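The complex appears here without one of its protein chains, the remainder shown in place.
Up next, chain A:
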Amino acid sequence: VLLLSLSVVAIAHAELCKPDAQNAFKVRLSIKTALGDNAYAWDANEEYLFKAMVAFSMRRYSSKRTTQISNVLLCNVTGRVSFWFVVTDSSKNVTTVPGSEIEAAIRMNRNRINSAFLLSDKTLQFLKITSTLSPPVEPSTPAWLIVFGVVLCLIVAGIVFLIVGGIRQHKKKNKESAERESLEEKDEVTVTAENGIACESLDLKAGHINGVFAADDERFTSL
């Protein structure tokens, strides 16, 4: 009788858990991609842990549920590593928990499940359950505006500095030419001018003496 009941249970389980069964989910793990050399092998112990995590998620999600590890059925484990699982309902005979509940439970506890296996959303995939992607951190002021503001202030400061410097130079030049004009207007003080340039403003020391026109005593024949 025991053998018969066991085989009935086994057949029933096989009926419930098969690829594309109702309320069944496919799981795919990429352990080597995630962990490289530290990758662990997928064996019966890992499967036990997985069953435990699913049962844990169901219990956390709905306090009514008293899901046992034996309620979680795994099948079609491949070398990839991928498999299908269902969660049976112990209160009702030979039925599975609705997929929507399982989905909600897994979603709620995704982080815990991932960390138990040292994997992430990408390397531990529940194929029909989409994960919410974490939004990127956005600062209150966009970073580019800050840099823009800094550069803008520098450029405007440079422009103002150059313009003010130019105005000051302009005023100085105007004052100088006004002084020179007032000097030239005074007829009593004859200002010796050469080509319209007042001789005082010329720096005679800096000028070159043109040797051709310099008075050379030897040019004049001696009397």
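Here, a contact is a pair of C-beta atoms (placed from the backbone, for glycine too) under 8 Å apart; a residue touches a chain by one contact, two chains touch by 3 or more; residues count from 1.
In the analysis below, contacts and distances are computed from a predicted model.
Taking the options "Glyoxylate reductase/hydroxypyruvate reductase", "Transporter", "Vacuolar protein sorting-associated protein 16 homolog" or "Proteasome assembly chaperone 1" in turn, only "Transporter" matches the UniProt protein name of the chain that is not displayed. Only one residue from A:Ser5, A:Ser63 or A:Thr78 touches the chain missing from this view: A:Thr78. Considering the full assembly, A:Thr33 is the residue among A:Thr33, A:Ser70 or A:Asn111 that touches the omitted chain. Contact between chain A and the unshown chain involves residues 28, 30-33, 78-82, 130, 132-133, 135-136, 143-145, 147-148, 151-152, 155-156, 158-159, 162-163, 166, 170, 177, 196-197.
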